[in-house]
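For reference, the structure I am asking about is given below.
Excluded from the complex is one protein chain; the other protein chains are retained at their positions.
Moving on to subunit A:
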Amino acid sequence: MDISSDEADDWFMESLHIYRDLHVFQLEHPTKVIEWTGEKSICVADYSSARNEILELLLPLKLYAGGNKGLCPERDFKLQHGGFCDEPVECLRHIFGKRCVVTSGQYSSKLQVWDIGEGDSDIIKRTGVINPKCPSDKGRKIASGVTDGASVLHGSRINDVQQTELVSGRVLYAVGTDSLDAVSGLQFVNSSTFVVCANNGTLYVGDTRDPRMKHYVLHGSMSGSHWVFALRKDQPHSDPAACTVARLSSFGQVLVSDLRNLCSPVRQAQLNLQQNMATCDFLNVTWAPVLDSCLAVSGFDGKVHIFDTTSWSTVSQTPQPVFVHRGHDLSHEAKTDGTLLVVTTHVWHPWRPRTLLSAASDGSIHVWDWVDKNFEHF
């Protein structure tokens, strides 16, 4: 797509009104992971170059200056720590309460444990490897345990999902099912309850005290596409009663369900989004941590789409997004070498209600705070 400079200018002018804050950066290599490692820092990782760098970046301080924002000129990312991975990074998770991340790669089924340099050194050092104790596909999905003892829940197919303690490498838990469904994502609800979503949209709810899992298959009419999920919970340790699950398909369907009743969705929608990409690799749906009932969707194209699900019902309709971030397509820095640009990942800021970070296949990474037209305030 060729951006005319007029279109880019138009978006630039528009951006003065539709964003409170906007920062546009260019990484050397694109990332498909953005993971919060601290209140002001994120980890990103290369998936395309020979060296596959893992970087911990400090967010622009201007975002945190509060009342003194005007006096803070710092609007750049600062590289805090860096390391090299021997394979392109598929999944990267920060371990709850520790200065440590775990990655999986595209060439193998192993997980690698990394120490993000303490104090003096700026090196991200590999401190361990976890080899799953069973046959596994490459690029395992990972979720951090939520207790003090550092652990990860990981899997490539439902039957190889297990929980491993980081320090000892001990397998704390393994599922007792022989389902071969491929895992698209997993997450802990509290210290023992967890949810796994399969590529075909089936949800599994398990408990680390019991190898059996309950599973919830999708309606026949919804099968045939690739699904990802997002869990909304208010704290690291939540009561399942307070949790909501959203599932997104590569055809643009969204199902919102109560974790207590995954058989029947409470809301659903057919989004007006077509997947341009041959790969479902970048499909991503997330719940806003502060705003009620808001979710963000990306991976279809070069945009991030934000929806308010409050008005959705059990009858599927096609809602309009409350905001669309078009910066990756339209900023002056956007690359136009003929390949289709796609947003590879996005995350919400933990406490700023409308701030998101998004990354795209051209190496761009944006930090943006959008204005809700319904509540206009500066």
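What we mean here is this: contacts are C-beta pairs under 8 Å (C-beta built on N, C-alpha and C of every residue); 3 or more make two chains touch, one makes a residue touch a chain; residues count from 1.
Definition applied: contacts and distances are computed from a predicted model.
> According to UniProt, what is the chain that's been left out of this complex called? Choose from "Integrator complex subunit 11", "Aminotransferase class V domain-containing protein", "Glutathione S-transferase" or "Translation initiation factor eif-2b subunit beta".
"Integrator complex subunit 11"
> Which residue among A:P30, A:G83 or A:P132 touches the omitted chain?
Spelled out, the listed residue whose C-beta touches the missing chain is A:G83.
> Determine which one of A:S41, A:T244, A:T309 or A:S331 touches the chain that has been left out.
Candidates A:S41, A:T244, A:T309 or A:S331; residue touching the omitted chain: A:S331.
> Of A:D122, A:D148, A:D234 or A:D292, which residue touches the hidden chain?
A:D122
> Using the document's contact rule, name the residues of subunit A that touch the chain not shown here.
Residues touching the hidden chain, for subunit A, are 12-13, 15-16, 22-28, 51, 53, 57, 60, 68, 70-73, 75-79, 81-84, 120-124, 331-333, 378.
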